[in-house]
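A protein chain is absent from this complex, but the other protein chains hold their places.
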Amino acid sequence: MDAFILSYAVVNGLLQGAIYGGVALGLSLIFGVLRVVNFAHGSFLMLSLYISFWCWSLFGMDPYLSALINIPAMFALGYMVQSVIIAPLIKRESAMVVEPLSALLLTAGVFLVMDNAALMAFGPDVRALQAGYYVPTIVVGGIPISGQRLIAALAAFAVAGGISYWLRHSDMGRAIRATAQNRDAAAMSGINVSSVYAMTFGLGCSVLGLFGALIAPFLPISPAIGLAFGIKSFIVVVLGGLGSISGAIVGGIVIGVFEAVASQFVTATSASIGSLVLFILILIFRPQGIMGRA
Amino acid sequence: MKTTIAAKSTRSGGLRLNQTTVLVTILLVLALAPIVVTDSFTLHSMIMVLFFAYMATSWNFVCGYVGQLSLGHAMFNGMGGYVSVLMFTQLGLSPWLGMLFGGVLAMVTAVLIGLPTFRLKGPYFTLTMIAFAEIVRIWIENTNEFAGIPLKGAEGLIVPNRGDDFWAFQFSTKLPYYYIILSFLAVALVATAWMERSKLGFCLKAIRGDRDAAEALGVNPTFYTSLAFAISAFMTAIGGSFYAQFFRYINPERSMGLELSIDMAVMSIIGGQGTVLGPLLGAAILTPIAEIARGEFGGGLLGLHLVVYGLALMLCVLYFPKGAIEPIRKLCLRYFGGNER
Amino acid sequence: MSEEILRVQGLSKWFGGLQAVKDVNFSMQRGEILGLIGPNGAGKTTAFNMIAGFLKPNSGSVHFAGKDMTGHKPWDVCRAGVARTFQLSKPFGDMNVVENLMVGGFARHTDRSRNEARAFEIAEFLGLGDRARSEAQSLTAFDRRKLELGRALCTEPQLLLMDEVVAGATPSEAEEMVQLVRKVRDRGVSILIVEHVMKVIMSLSDRVIVFDHGELIADGKPADVVSRPEVLKAYFGENYDIAGA
Partner (left out) sequence: MSKSNWARSVQKVLMAGAMTAAMGSSAFAAEAVKMGCVLPLSGGSAAVGNQTKVGVEIAAKQINDAGGIKSLDGAMLEVVFADSQSKPDVGVTETERVIARENVSVLCGAFNSAVTFPATEVAERMKTPWVVVGSVKDEITERDFKYIFRINNKATYDAREQIDAMDMLKDEFGSGPKTLAMLYEGSDWGRSHAANVKVIAAERGYEIVVDEAAPPNQTDFGNQLLKIRAAKPDAVIVALYTPDHLLFTRQMMEQRLDLPFGVHSVGGGMEDPAFYKALPPEAAFYAFVQEDWQIDILKVSTDPAILSADEATKAALGYGMSAYTAQGISAVYVIADALERAKSADREALRAALAETDIQSGPALVTGYNRIKFDEQGQNTFAHGVISQNIGGERKTMWPKENRAADSTPVWPVPAWSDR
């Protein structure tokens, strides 16, 4: 393994890993605040990709520009899913019937409905959109870097930073953090918990709205794409620490670089088995993840 | 005859007799059904319903009672199928024996996996089980040969046709398969009913209710969950062998895929997890939905039945957390009186 | 009243850099009700959990009826004859009162009908006889607490560890609980009770031990112990010490 190939692998892994991390941000945020593992996470991304596709295909809208539609649309959808589907469960839970798996099952139901409704509505065909212009590939030290992927990767860092800042410095952000730490105490100090939950869910989904627009230009879109990203996001988030914003990015990069480097030595399939093993080991021995607090 | 049994049990008002009666009645009706049903397709569909009922019951045996959501049970199904088929094709061993080896392998795997993972709570456990099952599936899909055993990767295994041969577990008509899966299901249901009343059932429910309190009451959670998990894995593996023999073909994608695990879990949950008859009810409701959606709409409405699954799952979680069996049970109570089932 | 049922020697526990329990020694006689008191954060619950097997001590030992039980798992401790109740405990869902009680019975016997009969008996004993077939979830908070006690009794303990039995109870409920605990003792069960409500401790305990900052600072008759300056200081702070001196 020469140094050039190795550094190439690391660059690939960084790019892909940051994208994984960006996609996983919402999952981590939602878990951190609501303690809900959103099984339908990938489905939201799938839908967001389709929105970008249709905007382009029907109105010729630039995929990056379609973020302006995706973000509010996904926010609204997330807000609705939380307040219509999940909120009744949380209300029931506070009435002492605690069933920790119910939320997972609910979102699994959302996943089944969304993925298959997409199949019914859009058909199984693979779609891909082509921007009218060509985002150039940059060559650094002989290593070609896809411009589109670089944009998405940089956006992941920016969004993670932005959310962290916002959580710390805005009123809503402080309310969200307070609710995450102690729901009942937050409610007693006058925070509208159900609105915070819906906001958080909407925010988590709107991140997917952004990334849908950012990765649509280079990713083939089909109803099945959601699950592929969904499972990757679970791995990333568990690795980084469920609920941690920076952890999502770190987890994404660890997985990205791990798979990129490992697949130069073994087959890519073995590398993906390796990342699943890593996932299990983390869950068993350090369930709080790399960045999570014990 | 059925009515007399029912009447007697109502009079005696026995707490458990009611459930036993319902169970026996259902099994009797199913056993007699082929007298009326002669059409081979209907029989085939009924075999599929019983098969899924059996799989859901196996899943329920541990997950329903201990309150953990395993989405990795398909792995045991695959093990059962692969071991019995490979022993048949490589060693000429009858699948009737091979399935026991498959079951034992699944049991051992279940204990090895269960020991570290059953400590994990809720979603963590679910995700870990998905990961384990995916590892096994991806590994088999990409392994043509392992230690001299031809696993044939994603291509899958074929069971050579031997015609009508009991020892080869092959029959030219559907009827034998029907009675085989029906007896498997009967055993699984009786085992569940027995387990529910035994120490094991009480311990599992206690662990589901409050793990710390259960420990304080002398329940070793690791021991009892592992025991139930092993039995559940064994039953699931036997189902995998049946599947392999019935279709005479298995591949990793279908036999070990996430979709089968979701089917098993969703059927149990919608029917009523942690009850004896819930999974049977769930399979009886959901399997035909898939058949009808396919039969009526052909390819017109792709994925319709899965949308229905998803909606049913959400409705159940929100409004019938104990599954569809709960309202039915209440209705029965109102009309037939007596104690709870 | 001479046989020693519990002996705790040199028990210590650290959490990170913090020592929650410091070299504690005490013992209990068979048939005794021992009260364990102390201000918040004194290490009562930690010591309690180490005896019940939920925490492993860093050093020291716990002997039960002459047998070393140090670091044994909760279920083994239970089978050896030590039961415990929790400050916050949920009844087991989807099970009625009798079935909840039967879980305890299975710790010692596998015979279902025997356990069922015994569970009914305990339900009567607790005054829950008329609710024996009710869903445990539907009980009032206080009945749940009694159920919690009943489950522990069904394991047929020789020693019962009770954690805050009357927290949140009304005065009349507290009185009922005190009577129940006495009745339990009359059945030959020794009881170690952690409690905040002084009145309960004073009326129930044969003897009281006091914890402060992880150390055992007093051991004696309830009336004697509460008047000791170090106990008053632990409860009311330095100011009291100055004022009283």
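First chain written, first letter: the chains are A, B and C, and each begins at residue 1.
The rule we apply is simple: a residue touches a chain if its C-beta (ideal position, glycine included) is under 8 Å from a C-beta of that chain, and two chains touch if they have at least 3 such contacts.
Only a predicted model underlies this, so the values are computations on that prediction, with no experimental measurement involved.
Every shown chain touched by the omitted chain in the complete complex is listed here: A, B. Set against the missing chain, the residues A:Phe122, A:Phe201, A:Phe234 or A:Phe279 yield one that touches it, A:Phe122. Checked against the full complex, the candidates B:Pro34, B:Gly153 or B:Pro176 give a single residue touching the omitted chain, namely B:Gly153. Mapped onto subunit A, the interface with the missing chain covers residues 1-2, 5, 8-9, 12-13, 15-16, 119-130, 134, 137, 144, 146, 218-220, 222, 224-225, 227-229, 232, 259-260, 263-264, 267-269, 271-272. Subunit B meets the missing chain through residues 39-41, 44-45, 48, 138, 141-142, 144, 153-156, 158, 161, 172, 243, 247-251, 253-254, 291, 294-295, 298-303.
Here is the rule we use: only the chains that are shown with their structure count from here on.
Comparing mean CA positions across the assembly, the chain most remote from subunit B is C. Central chain (C-alpha centroid nearest the global protein C-alpha centroid): B.
Remark: subunit A and subunit B have CA centroids separated by 33 Å (rounded to whole angstrom). In this assembly, the C-alpha centroid of subunit B lies 43 Å from the C-alpha centroid of subunit C. Among all residues of subunit B, none touch two or more other chains. Chain contacts: subunit C has residues 90, 93 touching two or more partner chains.
Taken in their complex, subunit B has these residues touching subunit C: 197-199, 202-203, 205-206, 208-210, 212-220, 274, 322.
Contacts from subunit A toward subunit B in the complex involve residues 37, 85, 88-89, 97, 99-102, 104-106, 108-117, 119-120, 123-124, 223, 231, 234-235, 238, 267, 269-270, 272-273, 276-277, 279-280, 283-284, 287. The touching residues of subunit C, counted against subunit B in their complex, run 52, 54, 73-75, 78-79, 83-86, 89-95, 99, 102-104, 106-108, 110, 112, 148, 151-152, 154-155.
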